[in-house]
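Missing here: one protein chain of the complex. Every other protein chain is in place.
The block that comes next holds subunit A.
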Amino acid sequence: MWTCKTTWKKLAPLARTCSTLCRQNARRTVLNSDRRLPMVTQAHMSSGTPGSGGDNNLYYLLVGATCIAGGFYAYRTIKGDQERYNERMNEIASRANKVAEQAETYLPEEPRGDEAVETPEETSPEVTAEEPEGPPVELEAEIEPSPVAESPPAETAEPQTTTVTESAADPATDEPTNVPPPAPVEFPSHAPYLLIGGGTASFAAARSIRARDPGARVLIITDEPDLPYMRPPLSKELWFSDDPGVVDTLRFKQWNGKERSIYFQPPSFYVSPQDLEKVENGGVAVLTGKKVVHMDVRGNKVTLSDNTEISYDKCLIATGGVPRNLQVIERAGEEVTKRTTLFRKVEDFKALNKVSRDTKSITIIGGGFLGSELACALGRRSADSDLEVIQMFPEKGNMGKVLPEYLSNWTTAKVRSEGVRVITEALVKGVSFKDGKVEIKLKDGRVVKTDHIVAAVGLEPSVELAKSAGLEVDSDFGGYRVNAELQARSNIWVAGDAACFYDIRLGRRRVEHHDHAVVSGRLAGENMTGANKPYWHQSMFWSDLGPDVGYEAIGIVDSSLPTVGVFAKATAKDTPKAATEKSGTGIRSESETEGTASSTATSSTPAPPPEPQQKDDYGKGVIFYLRDKVVVGIVLWNVFNRMPIARKIIKDGEEHADLNEVAKLFNIHED
């Protein structure tokens, strides 16, 4: 025992020194390996391995290298961007200079007189030779190029150049023909208000801008050859005109008896594009037959298809859309496609008008507004000729996506009574050209043979500028996505068919109706002149099924929503005959009883109508479309001049417990 204790006592100091030595050694080793960072031993040990010092070095080396490389790359990119930008600027400037200089050389009437006359002969060969390079120095010194100042003379010069080219009388003109015209013929180079698209929305905006900004200069660019016009008469009133020359005059009679043209204003209303910058009180100029292909939002300018550039302060995109086509038709080959009309423009109306006189059978594919209106129009025409008019669509009845089933059935009956052969629940599977006839094969096996097809299957909004302008396109509704004030980006607004906007009351939507184009165009014009108002005045739409029956509607009118319809009941005093005589439709009650019979057959409730059939008269009434018990849409069925009340109800957005009470506000029993 004692020996153990003494041994231990003797060993203890030894052990102690030993361990101290060891520790010191370790420390020394560690410290030696860690050359750079004077870190505390504990820190090291806590980090783990004794070799961690070496890893740290590597780590810092890697990070340092990455930072330097990144910094270097960023610097290079920025430099490159700057260079590219400068290059582009120089190129554009040189282009403008080149144009101006060429114009100057060919301008015989300049006050500089002889000089100018002689220099064309001398310098033009030079110019043609060095076209891509800079202009001759002498000319440049004379002309003092500044793009804006040059463009008016350029404008006046170019027309002379072109007319001279055409006449080819002057020897000096040989040179111009060698030089490709680089840009503006009669265009302003800058428009304070630039409206892309020459339809209803654009015109409404132009009017709004002119009203609010005195002396405003507005430039409308359209790829159509026509001045702004309204579309609804193309599928309605123009077809009912008695005037055989209507195709040329494009005039129609309104219901108040007054005649008017489809054009919003005659040509004398507009100023010519080359005068736009100079005319004293400003005006509206229309550039027809030109398409905007590129939009530079950063530089506030657009490029046309002929490479002209026009800069703007504020821009409106009102490009509308192009009619959709069925894939089966597109793939069917030229014989079919040249016998197919996609109806939208004046030229389509003229073409279809001619076709209706030259062929024996026309088939309209599509059961919406356009399809049904054209079917009625052509059906009426078929009464005087042996034209066969067929209409086919996948829904169960005309306006199947808009009107509730019972009214859709009524409408179908009405269309049939106009002489149209309506084929419902028809899905087109294939189209071909056989034995001189266009053959349409339906999914259920039926085959329809016809001479001409009109495809009215919807509108594809034109959003080609989205990419270059960096504008958002809506994936649900299509079209450019804009806010409640119709603004897409700082100086860019969108209106009309192409605008997918936020409606404060009804949510995001895109509307393809005429009145919406007017309302949104006007609103965009107001906002372009500083108003900052959101879309609030609800637009409406209407449809005429033939010239004597029509309805008006407002808001979201979607047949998939639950509806409540309130109709005026015919009393014992009203005879169907009196009602039809009053309204002018001879066959209405007949078609209505047909409609009622079919609807009771298809309805889910087995109960038969409690009263005799003539009481189920969908003659006049109001239909409310509900979303979560709030009225979001209203159709006024043969009830007119009550739109303000309907608008008010939608604006309120209230939940009404009894819609019959709301219906009372419309006084449907009165005229």
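Keep this in mind: a contact is a pair of C-beta atoms (placed from the backbone, for glycine too) under 8 Å apart; a residue touches a chain by one contact, two chains touch by 3 or more; residues count from 1.
Operating definition for what follows: contacts and distances are computed from a predicted model.
Colleague: Identify the UniProt protein name of the omitted chain, choosing among "DNA replication complex GINS protein PSF3", "Dolichyl-phosphate-mannose--protein mannosyltransferase", "CAHM1 protein" or "CHCH domain-containing protein".
Modeller: In UniProt, the chain that is not shown appears as "CHCH domain-containing protein".
Colleague: Of the residues A:387, A:402, A:440 or A:566, which one touches the chain left out of the display?
Modeller: A:566
Colleague: Touch as defined at the start, partner being the missing chain; which of A:244, A:266 or A:530 qualifies?
Modeller: Candidates A:244, A:266 or A:530; residue touching the omitted chain: A:266.
Colleague: Tell me which stretches of subunit A touch the chain missing from the display.
Modeller: 200, 203-204, 206-212, 214-215, 230, 232-233, 236-237, 252, 254-256, 258, 260-261, 264-266, 268-269, 271, 281, 283-284, 404-406, 514-515, 518-519, 522, 525-526, 533-534, 536-537, 539-540, 542, 544, 550-552, 561-569, 571, 599, 603-605, 607, 609-611, 615-616, 640-641, 643-645, 647-649, 652, 654, 656, 658-665, 667-669
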